[in-house]
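Note that this complex is displayed minus one protein chain, with the remaining chains in position.
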Amino acid sequence: MPAHQQSLEDATLVSREFIAPGFWHLGLRSPHIAGRAGAAQYVAVDIPGDFAVRLPLGIWTADGDTLSLLFREWGTRTERLARLPVGTTLSLLGPLGNRFTTPTSAKGATIVAGGLGIVPFWLLAKEYQRAGIALEVIVGARSKDLLVGVDTLRELGITIATCTDDGSDGTQGNVIDLLRARPKPDLIYGCGPPAMLRALCSFANERHVPCQISMEETFGCSLGTCWGCVVPVRRGCDQATGYPRAPADSRAYDLARVCIDGTVFQAADVLWQR
Amino acid sequence: MPAHQQSLEDATLVSREFIAPGFWHLGLRSPHIAGRAGAAQYVAVDIPGDFAVRLPLGIWTADGDTLSLLFREWGTRTERLARLPVGTTLSLLGPLGNRFTTPTSAKGATIVAGGLGIVPFWLLAKEYQRAGIALEVIVGARSKDLLVGVDTLRELGITIATCTDDGSDGTQGNVIDLLRARPKPDLIYGCGPPAMLRALCSFANERHVPCQISMEETFGCSLGTCWGCVVPVRRGCDQATGYPRAPADSRAYDLARVCIDGTVFQAADVLWQR
Amino acid sequence: MATLNGSAQPRIDTRVRIGSARLKNPLVAASGCYNRGAEFARVVDPAAYGAIVLKSITAQPRLGNAMPRVAPTPAGMLNAIGLQGPGIEYFLTHEAPALASAPTAIIASVAGFSVAEFAAVAARMDGLPNVVAIELDVSCPNVDREGECFAADPDSTAAVVAAVKERVSLPVIAKLTPNVADIKPIALAAQSAGADAVSLINAVRGMAVDVTAARPVLANVSGGLSGPAIRPIAVNAVWEAAKVLRIPIIGMGGIETGRDALEFLMAGATAVAIGTANFRDPLVPLRVLRDIEKEAERRKLSTVAALTGLAHPSFATKTGTR
Partner (left out) sequence: MATLNGSAQPRIDTRVRIGSARLKNPLVAASGCYNRGAEFARVVDPAAYGAIVLKSITAQPRLGNAMPRVAPTPAGMLNAIGLQGPGIEYFLTHEAPALASAPTAIIASVAGFSVAEFAAVAARMDGLPNVVAIELDVSCPNVDREGECFAADPDSTAAVVAAVKERVSLPVIAKLTPNVADIKPIALAAQSAGADAVSLINAVRGMAVDVTAARPVLANVSGGLSGPAIRPIAVNAVWEAAKVLRIPIIGMGGIETGRDALEFLMAGATAVAIGTANFRDPLVPLRVLRDIEKEAERRKLSTVAALTGLAHPSFATKTGTR
């Protein structure tokens, strides 16, 4: 299974681009990881400094021996990462996690991204282009300045509908509003903040549209061993959740690890409340 | 008092040179500090990484807006420092500590350095050259591979006698042996490991030769506030030791802070045993 | 003298109260790390601090421990200075007069090895120029009780606080150690005995081994761990104490940034102290104060004091005093 071929690789920072206040785009030469990266996979970065655990970041683009990261300055680790000079060597572990799957039978699919939830979709869009399957993309954010990566995705020749809560870019409203206003999609992919994903899952589940979402939690190990990143999923679902299971007698779910059993889950399998 | 004009300066690493196994020479553009550096002064370096206190390192050369450091990989901080790429910005605090003084009346002086104890003497040699006063230099080490910086000092046109414990360079023996074999000096400057300095002080004190030594201890603050770096000195000596004094009733000494009351002390003032 | 770019006029009220003492802002230079600020004055104005806590003073002069006394550790440092100091007599004669020209409010710190020693030394600190409060470093071994650390025990802590309160009129702050299974009973004992505030935390017991020499790095073997490494331990201590206390807490342990200080304030501290971070960045009080003010503004609060306990459920039901 290709998702399980991982490398610990010393990558070189080859480019560093400020794309909007607080948002950065880094290029890293990392042949082993770039060559195997799939949509929704991520790398765990050992940020130089006083950090004892790696930082998980989604793989944005991957081309030849280079991959790129698109991230926001959230806190201490991402701030540090944003300030490293080109030429720095960074230890990466990856590609980690499972991938979005592209059903060979698909007639077309809709991507729904919220803010930086756009990250897994450059690689997915490339896959769809290769497979010649139609794709529509909806990207939303609170306001225009939080809509990043859209231009890069458009460069692939993809039509993208945008929306913002405040109407500063595209339609005013959220991605679910946009989705509702359209014909029912055959297949949905989603990534974004928890509230958006939850609404997206309700939408898809109510209409019985197959839907894959890529989830996020705070990670410890990024490797599946610390059990720091769990999400309750329906028992007996697709995900090979491994142990430990929820107590069989009381709850009809397993706790899956986002880092290794995901980050991709079927909307129908995710249980949003415990 | 010039020694008290200090800066907190963002310096740029402009050169990085491996000079012998475990020994490095770094050039730093740091105009404010380089412009004011005196012999035996040091900088406190904020090494990037998980270090909560600054690393004290002696100023080796200072020329125009650039100063250089000559150091060994002792442990985690110096190892990290040795691996920073040229172009890195480093926060320096300095120049710190007092300086060797050059008596205007001096006819000549002898420098005695052990290993990396050579560091304060490039600046002192320049001062002596400017003042036109004769200088002889003795440098010793355990073996040839621990004798660093000697060539740079020779480039100033200075004659240097070397000795090693194992005879792998210069005379076999230690610096005190060499000193003993010569005419009594008018003035001695010393820097090196504690055992050497102690022997040097005995030598100078017994013969009533004025002698200034630059001492070293593990520093916390490098600023004179943590009291982590004290050395007992004769009460009423040159050093403005500040408080706290030793109990007046029981001990005839003060505890001086190496970081701010030193690093330079008069051999006659240092008390080697408590 | 350094100032920070973009540090505009304070738009919010930064004053805080520690008992009857008023500090112009909630930043305190921690005991043992700042002397009276003079050494820092070459790089930063020590008046940036709302108060400076002096190095703890003992009855007798003390030489402290043998060298080495400090050691760097990951994200921290160990110190085993051993309460070096000139003793109260020398302090009063030679140093106290200079407090009249102190750059900011002064908190005197007292350490002792018996209840009587604490009371006697503290009494002589009362009324010194610019001294607005007295902090009791009860983290030293209690010779009255077989060398156990005062602050490891509620009764010993209470005994020291009560004895001092009887002799001084200034607000009294008990500085507690984190080297206990539960800080709450100790903090409560200090409060019941009349403490006007508690300082949390003193350094955490730790040690390092020099593996080249195969011996402890510190001559004293063990020492106190300070710096960012201990911040989660310190924030937890403040949070726990804030569950049960009415009196204000001065939080400390590893503060290097405004974000770090906000952790303590939101966990229930009224003021914060900064120690080790001064050694790495003397400008730390300027940065921290600016960022605390920014956060208060962002939250549309008119006082820094309103940040206290924001993350703490206990504060929803508490009122005024902090």
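We just call them A, B and C in the order they show up, numbering each chain from 1.
Just so we're on the same page, a contact is a pair of C-beta atoms (placed from the backbone, for glycine too) under 8 Å apart; a residue touches a chain by one contact, two chains touch by 3 or more.
Because the structure is a prediction, the values reported are computed rather than measured.
*Asks:* Considering the entire complex, write down the shown chains that touch the omitted one.
*Replies:* So, spelled out: the chain left out of view touches A, B, C.
*Asks:* Who touches the missing chain here, A:W24, A:F219 or A:F265?
*Replies:* With A:W24, A:F219 or A:F265 as choices, the missing chain is touched by A:F219.
*Asks:* Per the definition of touch given earlier, which of A:A20, A:V53 or A:A82 contacts the omitted chain?
*Replies:* Hidden-chain contact among the options goes to A:V53.
*Asks:* Which of these touches the unseen chain: C:V43, C:L78 or C:V304?
*Replies:* Here the residue in touch with the unshown chain is C:L78.
*Asks:* Any idea which of C:A48, C:A152, C:A187 or C:V288 touches the chain not displayed?
*Replies:* Residue touching the absent chain, from the options given: C:A152.
*Asks:* Hey, which chain B residues sit against the chain that's not shown?
*Replies:* 50
*Asks:* With the missing chain put back, which residues of chain A would touch it? List them for me.
*Replies:* 4-8, 46, 50-54, 76-77, 91, 93, 217-231, 243-248, 251, 255, 260, 274
*Asks:* Just checking the interface: what residues of chain C touch the absent partner chain?
*Replies:* 73-76, 78, 149, 152, 179-181, 204-211, 214-216, 221-222, 225, 228-233, 235-236, 239, 254, 259, 262-263, 266-267, 295, 310-311
By definition in this document, only the chains that are shown with their structure count from here on.
*Asks:* Considering only mean CA positions as chain centres, point out the chain farthest from chain C.
*Replies:* With centres defined by C-alpha atoms, farthest from chain C sits A.
*Asks:* Between B-C and A-C, which chain pair is linked by the larger number of C-beta contacts?
*Replies:* Output for the comparison: B-C.
*Asks:* What is the distance, in whole Å, between the centres of chain A and chain B, each centre taken as the mean of its C-alpha atoms?
*Replies:* That gives a centre separation of 55 Å.
*Asks:* Quick check: how many Å separate the C-alpha centres of chain B and chain C?
*Replies:* That pair's centroid distance is 35 Å.
*Asks:* Using mean CA coordinates as chain centres, what's the gap between chain A and chain C in Å?
*Replies:* Once rounded, the distance between the two centres reads 45 Å.
*Asks:* Which positions in chain A touch two or more other chains at once?
*Replies:* In chain A, residues 50 touch at least two other chains, as defined above.
*Asks:* Residues of chain C touching 2+ other chains?
*Replies:* 74-75, 228
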